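Note that one protein chain is taken out, while the other chains of the complex remain in position.
Up next, subunit A:
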Amino acid sequence: MIRSEAILAAAEGANPLVPNWWEVLVTAVGFAVLMFLVVKYIAPALENSYQNRVDAIEGGLEKAEKAQAEANALKADYEQQQQEGYAEANRVREEARTEGAQILAEAREKAAAEAARLVEQAQVQIAAERLQAESSLRTDVGALATTLASRIVGESLEDDARSQRVVDRFLEDLERNSTAGTASGTAGVAE
């Protein structure tokens, strides 16, 4: 069925293992030319480019690592500064608070002192006015009493020096009585 003669003919006609010597030569020469071009031009260019890339990538990685480290340091620095800032702000706020309290206390103290001073001044003034009133009262009462007495007696008690002494004595008696009975605070005023 198979055309055995054809296959036999094929086997006889061309043995695939037998080389065509021209092809051997052309292949060898062709490969030699290719080798020459590769050794001379192609491989150096490729190797060079390959090495450059490897260097660039490794260098780039190194650079990136360095940049990362730098960034980390910066970040730590920044965070520390931030922390310091917070602490500073807190401190300032605290200081202001204490200072404010102090100022307030001082103001309060000053106000109290002022008030005390005013009160004292008022008292002194009151005492002085009272003294003044007392002395004027004393003169007026003396005059009034003398006038009244001279009207009653019908004769003039114009002798000022005498009448003045009488009035004084009377008032002194009065004073002594009140001094003996109540506090001695008014004694200074009376004198």
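Rule of thumb we're sticking to: contacts are C-beta pairs under 8 Å (C-beta built on N, C-alpha and C of every residue); 3 or more make two chains touch, one makes a residue touch a chain; residues count from 1.
In the analysis below, contacts and distances are computed from a predicted model.
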{"item": "Protein name (UniProt record) of the chain left out of view, among \"NADH-quinone oxidoreductase subunit N\", \"Amino acid/amide ABC transporter membrane protein 2 (HAAT family)\", \"Aldouronate transport system permease protein\" or \"ATP synthase subunit a\"", "value": "\"ATP synthase subunit a\""}
{"item": "Contact with the hidden chain (one of A:46, A:89 or A:133)", "value": "A:46"}
{"item": "Subunit A residues touching the omitted chain (full complex)", "value": "1-3, 6-7, 9-10, 13-14, 16-28, 30-31, 33-35, 37-39, 41-43, 45-50, 52-53, 56"}
